[in-house]
Structure formats: structure tokens, C-alpha cells
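The structure that follows is given in the form of C-alpha cells.
So, chain A:
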Amino acid sequence: MKIRIIGTLIIMVLIGVGYAADVKGKITFDGKAPKMKPLRMDADPVCVANSDIKPRKEWLILDENNSIKNVLVFVKESKSGSLADSYDTPKESAVIDQKGCVYVPHVLGIMVGQTLDILNSDGTLHNIHALPKVNKEFNKAMPRSKKQMSVKFDKVEAPFKVKCDVHPWMGAYLGVFDHPYFAVTDDSGAYTISGLPAGKYVIEAWHEKLGTQTADITVDDSGASQDFLFKKPSKKK
Partner candidate 1 sequence: MGSFKEIVNTISNPTILFTSVLILFPFIFPPTDWFDKWHRKLGLHHLWGTKAIIIATIGMTAFFIYGLGDYNFQKIVLKPDNVPISGMIFLVVFFTWLSMNQAYKNDELLDKGQKPDEFYEAPNDKVLVWPDLVYVELISLIIMSAFLLVWSIGLPAPIEEPANPTESPNPAKAPWYFLGLQEMLVYFDPWMAGVVLPSLIIVALMAMPYIDRSPENSGFYSYKRRRLGISLYMFGWLVLWQLLIIVGTVLRGPNWNFFGPFEYWDVHKLEALTNINLSEIIYIKFLNTGLPSNILVREIWGILITLGYFLILPPLLAKTILRNMYEKLGVARYSIFIVLIITALTLPIKMYLRWIFNLKYIISIPEYFFNF
Partner candidate 2 sequence: MSESQERHYNILKLNRVFAISSIIFTAVWLLVFVDDYQRPWKKYQKEFRKLEIEKVRAELSDVSIELESNAEYNALKEELSSSEQKLQNRQNELDDIMNQLIIMEAELYKNNQIYQFAKADLDVLKYDYEKSQVGYKKNTDIEQKYFTLKDSVDKYFFIREQSEISIDQVNDARQKITNEINQINSSLKSLMREQSMMQRKLSKVDPEAMTLANKIGNIVRDLPVLDFIDPYYEVKQVVVNDLEEDLVYMGMPKVDRCMTCHVGIDKKGFEDSPQPYTTHPKLDFMVGASSSHPISEFGCTSCHLGRGRGTGFYSSAHSPNDEETAHRWEEEYDWEPKHYWENPMLPTRYSEAGCYKCHSGNMPLKEAETLSLGLSVFEKSGCYSCHNVARWDDAPKSGPSLYKLASKTYKDWTYKWIMEPRSFRHNTWMPHFFKKGNNSSPKDIVRTEQEVLAMTEYLFTNSESYDINSMNITGDYDRGRILVSSLGCNGCHQIQSTPDPDYDPTIQAIRTEQGPNLIGLGSKVNEDWLVGWLKNPYSYHEGTKMPNLRISDQEAIDIATYLLADKNAEFDDLPTPQVNDKILNEISADFLSQLLRKSQVDEKLSDMSTIEKLNYSGEKLIGHYGCYSCHNISGFEGKKPIGIALNVEGSKLISKLDFGFWHDEIPHTKWDWFYTKINRPETFDLIPNDDGSVSVKELRPLDKSRMPHYGLTEKEIDGLVTLIMGLVKDEIPETKLPEKTPDYLAVANGERFLHTNNCLGCHKIDGEGGAIWPSTAVWLEEIAGSQNSEDMSIVQSFSPPLLNTQGRKAQPEWLLNWFQNISMIRPHLQVRMPSYDFTHEEWNSVISYFQSKDGLALTYENPHNFSTTSDSYIAGQKIQEEGACINCHFYGEKKPLQDAITWAPNLVLTKERLRPEWLIEWFNNPQAVMPGTKMPAPYIPVDEPISDVKEYWGDEVASFIGDTTGMLYGLIDWMWGMEGKEDVSSIVKEHLNNEGYGFISDDEDDEWGDDEW
Partner candidate 3 sequence: MSENNKKSFLEKAAESQVWKSIFRGGGVPRNRRQRMMSVLNSVFLHLHPVRLPKHAVKLKFTWCMGGMSFFIFLILTISGILLMFYYRPTIEYAYTDIIDLAEQVPFGIMRELHRWGAHAMVITVWLHMFRVFMTGSYKPPREFNWGVGVVLLLLTLLLSFTGYLLPWDQLAIWAITVGGNMARATPFLGSEGPGAALLAIGDINFITMASDARFILIGGRFMGEAALLRFYVLHCIGLPFIIMIFMAVHFWRVRKDGGISTPV
């Protein structure tokens, strides 16, 4: 047991130093972009006052090239066994802010045990209501005086919703992982999972409305690239 752990560590160090590489890619949307209506926030004047940009809905954000923002891409499983049994929890916290009555960022990945700092930049009462299925549900009020609180998640879980019951339009998604190999696409729909040791993996791209896609990739010392193309989900019923 012990030997195995040491062995894995050694291999990891070797690979990590020598062959760790990045996985990059771009995620695009195939189809006509929906016309997003602006958010109505009149219920809370503070929100209207605080939002510097005119807020719009966030469930599908595309740029002019139809690249999708806010897709969570992560290593789902390792096929050639080069993922370690456990990874150190990052010292630095992940941050989610409540600003202008929206969550920034809208989609976020964190690691098990990593601290999530929840900021309240608005001068109004928010409540942060996490709705996980595996981890513990919580719903905490953050009055205007409370600028920051911290939480941790101790189990791996697929992305789940975080919402504010006072401002029903506020929503964010959180995925919890036991490894550091995940990324969220930026404005241009690009993502980078860095430092992935060479090997074969299955990666998954998750989007809140468009669903998930997986792909098999092989990472060598030059890294790998994997693009995804999402389509409009077929209508239910």
C-alpha cells in the first residue's frame, strides 16, 4: 500500500515534471443564437442601482462566432491510470461574488475541501442557497453588512445550482471535483485544462442548458486539443 503510494508519487513527479501538458479547445454553438431578453430586476432597487452593465440572461452566452461561454470542461475519467489517488487541496480559495444581483462567475469548478469565498458586493440582503444532491444543502442569509462568508464541499458532485431565493433570477452552477483538471470557457468559448499528465482520458463538457458531451483524448507532451460543438437541445415532449 505504502509502496504503491510512493511509487505513484514518484511516477507523478516524473510525469509532472517531464510530460505534463495542457488540453485546450474551443466550444461553439451550432445554430441560431436565441434572442435574450434583459433581466427584470425592479423588485429590488438596489440591484438596479448596482448593475453597471445592463444585465441580461445568462443561460446561453455566445460571442459573435457563436462560441459558448460558461461551459465547464473537466476530466471525467482516466483511461490509462495516470490520475493520482488524491490531490492536495489548493490553498487559494475560489471566489464567487454577488454583484449587481448576479453571480460572478456564473459557472465555477472547485475542488473537494477547497474554500469557496462568497462575496456580497451589493449592499442588499442576499441569500445563498446551494442545492446539491450529494453534498449538504445550505441556505444562508447575507445581510448587507455581511461582505464575505466561506463554505467548503466535501464530496465530489456534478454541477448543481446555487440560487438566491430573495432574487429569484440569480443563479450559478458549481461543480466539485477531486482533481484540479477542469476549466470554464471564457468569453471566446476557449478553455485550458493545464498540467494534465500524459495519458488517455475522457473529458466532459457540461452546459446548463445544452447538456453534456464527452470525448476521448490522448495527451502527449505537446498536450492535446479537443473542441466541442453543441446544438440546441431537442424539444421536450
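Definition applied: a contact is a pair of C-beta atoms (placed from the backbone, for glycine too) under 8 Å apart; a residue touches a chain by one contact, two chains touch by 3 or more; residues count from 1.
Inclusion criterion for the candidates: all candidates are chains of the complex that A comes from, given by their letters.
What you see is a predicted model, and the numbers here were worked out from it, not measured in a lab.
K.L.:
Given the candidates 1, 2 or 3, which is the one that touches chain A in this complex?
P.N.:
2
K.L.:
Where on chain A is candidate 2 touching in the complex?
P.N.:
1-2, 31-32, 34-37, 39-40, 43-44, 57, 59, 124-125, 127-129, 131, 136-146, 161, 163, 165-169, 231-232, 234-236
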